[in-house]
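Note that this complex is displayed minus one protein chain, with the remaining chains in position.
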Amino acid sequence: MAAMRNRLSFALPLTLAVASLFIFLPFGSSAEFSFRSYSQDGKLMHSLAPYRWIVEQPEFLSHLLLSFKIALFAVIFTAILVVPSVAWLHLKAQLFRPLVELITLLPLVIPVVALSIGVQTAFPDWLQSTEYELPLMYVVLALPFTFRILDNGLQAIPLKTISEAARGLGASWIATIFYVIAPVMRRAVAGAFFLTFALSLGEFTLTSLLHWDTFPTWVTSVSQQNIIGAIALSVFSLTFAFLVVFFASLSSSRSKKRMDATE
Amino acid sequence: MTNSYVSSKGVSRKGGTFARRNLIIAAPLLPLLAYLGFFFFWPMFAVVVDSLKNNDHQWSFINFTTIAQKPYSTAFQNSILLGALSALFASIPGAIFAYIIEVRGSERLKGFVTSLSGVLANTGGVPLAFMFIATFGAQGSAIKILKALGVDLYSGGFTLFSFSGIVFVYLYFQIPLMVIIFSPALHSIRSEWRDAAKNLGATPKKFWTTVGIPLLFPSFAASFLLLFASGFAAYATARAMTVGNIALVPLVIGTLVDGNVQVDQANIGKSLAVGMVLISALAMIPYLIIQHRARRWQQ
Partner (left out) sequence: MKSGTLELAGISRRFGQTVALDNLNLTIGAGELVALLGPSGCGKTTALRIVAGLERSDAGTVALKGRDVTNLSAHLRNMGMVFQSYSLFPNLSAVENVEFGLKMRKVERASRRKTALELLELVGLDTQSKRFPHQLSGGQQQRVALARALAIQPEVLLLDEPLSALDAQVRTNLREEIRRLQISLGTTTLFVTHDQEEAMAISDRVGVMSNGHLEQIDTPDVLYNNPASTFVANFVGTMNHIPAEQQGDLVSIFGKSIRVKNSNGISGSISVLVRPESIEVSRAAGSGNAKVITRSFLGASSQIICQTPDGAVIQALMPSHESGDLHPGEDVTLNVTLNEVLVSHV
C-alpha cells in the first residue's frame, strides 16, 4: 500500500517549483535589470551604480522621510482613535459590536479612486492644503483591517472579566489600562500598527489623485528620467517589505511557541 | 407597596434608564463614528450630490447619461472585463495552490507563504508594474533570454501594454490575494470530516464532491467577488502600465482629476466615481454577506 501514500506526494514540490518560477522569474529579472548601467560607448554593464544613483538623489531622502512621517501619523491617529474604541467595544459595549464591525467594513466596498474624488470634492481648502489629510484618510483605508486585527486579538480574551477582577483588587482605571488591558492587547495593537504603517508607506492612489508627492509617487516620476533607477527602487522596496514581513512572522511564531510552551 | 425602595427612574424597559444606559455605553464610540462620518461618509455623499448636478449646478442626470455612452461605457466594459478575467485566472490557480500548501505544507512553509502573499497582494501598483517592465519590456531580461534562445516575442507585435498584458500583471497580486482570503476556508475543512468520510466508504474524490466542494463553494464565490472588485478598482498598476491606449475607469477618473479637464466635464469624474462605487458594491456586498455566514461553521 505504499502507492496509496505516495500518490500525490509530488504535488507539493511541483507546486512550489511552479510558484517559485512565477515569483522569482520577474523578481530576478528586475533585480538583474536594476544593476544595469551603460558605459560611455553604450555597452551594458552591471554594478551598484543605479542604487548609488538613487541614494544620491536629494529627493530620495526627502520623499522617503515624508512617507515615513505620514505613515507614522497614520499610526498615531489609529492609536488614538481605533484602539480605544475597539477596547471599549469589548469592555462595555459588546452589544454594539456587530453594528460597528459592519460599519468598519464599508471602506472596503468603496474603491479608493472614488474616495479620492470624494475627498477632493468635499474637504475644505485648508484641509486639502496640508499633507496631513493623507494620514487622516489612511486611517479610514486601513480601518477594515485594523479593526479586524484588534477585534480578533481581543476575541480570545475575557477583557471585561479581567478588568473587573483588577478593579475589584483595587486598581484605578488608569492602572487597569496600564497593567491589564494594554499588555493583553499588545500583540494585536502591534499588528494593527504594522499594517497601517505598511499601507501608508505604499499607498499610491489617494496620494497621486490628491496631487501629493510621497515616496511611491516619486518613484513613478523617476521612471520618466531613469527607468533603471525606478526599477532599482522597486526591487529595493519589495525586498525590504518582504524581509520585514518575514522576520515579523518569524518572531511572532517564535513568541507563540514560547507562549504555548509555558502553558 | 414596596415602591419606596425603587428609584424614581425604575427599571422600566420602555425608554427611561434602558435607553439612557445604552447611550452611556455608546458614547465613547462616537469619536470613531464621527470620524468616519467626516472622513468617509461625507466625501461620498458630496460625490453623489455633485454627480447629480450639471454644469449649471442644477439637478440633472446628464452626467449619468453621458457615462452610459462611449467613450465612458467602453471604459466601464474594459474595467469590468479586467476585473472578471483577472479574478477568473487568479481564483482557480490561487485556490489550488492554497489547497496544496494547506494540506501538504509544513507550518514554516505556511507562515512563509502567508508573508509572501501579504507582500505581493499589497504590492500592486508601482513596484509591480516596473517589475514587469523589467522582465517583459522591450529591454527586459526575460525578453533577452528568449531572444538568446531564438524566440523574439516583440517581432510579432507583442506588447506588455496590451489588455492581456495587464490581466497577466494583475495576476501577480490577485493570486496572492486569493491565497490569503481563501486559505482560512481551506483551513476549516476538518480532518474529522475527511476521516469520517473515508471510514464510511468514500474515496477522496467522493469526499470532495459530496462534502468538500459544497462547503467551500460559498467561500470560493466570495473570494472571486473580492478579486473582481480588486481588479476592477485597481489604479496604480494600470496607471504605471498603460500608455493611454486602454480606457479603464480608474484611469479616466485620474485624467479628469489631473487638471486636463474641460469645464463642462467637471462632474463627469464624480458620476464615474459613483458608477465605480455601485459596481464595486454589487460585488463586495455579497462577498461580505457570504463571508459572514461562512464564519459560523468555520469557527
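By written order: A and B. Residues from 1 in each chain.
We adopt the following convention: a contact is a pair of C-beta atoms (placed from the backbone, for glycine too) under 8 Å apart; a residue touches a chain by one contact, two chains touch by 3 or more.
Note that the coordinates shown come from a computational prediction; the quantities given were computed from them, not determined experimentally.
S.K.: Where the complex has a chain not shown, which of B:Ile96, B:Ala196 or B:Ile289 is the residue touching it?
M.R.: B:Ala196
S.K.: Against the chain that's been left off, what residues of chain B make contact? List them.
M.R.: Against the left-out chain, chain B lists 190, 192-193, 195-203, 206, 210-211, 214-215, 296-297.
What we mean here is this: only the chains that are shown with their structure count from here on.
S.K.: At what distance in angstrom does the C-alpha mean of chain B lie from that of chain A?
M.R.: Their C-alpha centroids are separated by 17 Å.
S.K.: Within the complex, which stretch of chain A touches chain B?
M.R.: Residues 8-9, 11-12, 15, 19, 22-23, 25-30, 32-34, 81-82, 84-85, 88-89, 92-93, 95-96, 100, 103-123, 136-137, 139-140, 143, 198-199, 202, 204-205, 208-209, 216, 219-220, 223, 227, 230-231, 233-235, 237-238, 241-242, 245-246, 248-250, 253 of chain A touch chain B in their complex.
S.K.: What does chain B use to touch chain A in their complex?
M.R.: Residues of chain B touching chain A: 22, 25-26, 28-29, 31-33, 35-36, 39-40, 42-47, 50, 96-97, 100-101, 104-105, 107, 111-112, 114-116, 118-120, 122-123, 125-128, 130-136, 139-142, 172, 175, 229, 232-233, 235-236, 239-240, 249-250, 253-254, 257, 269-270, 273-274, 276-277, 280-281, 284-285, 288.
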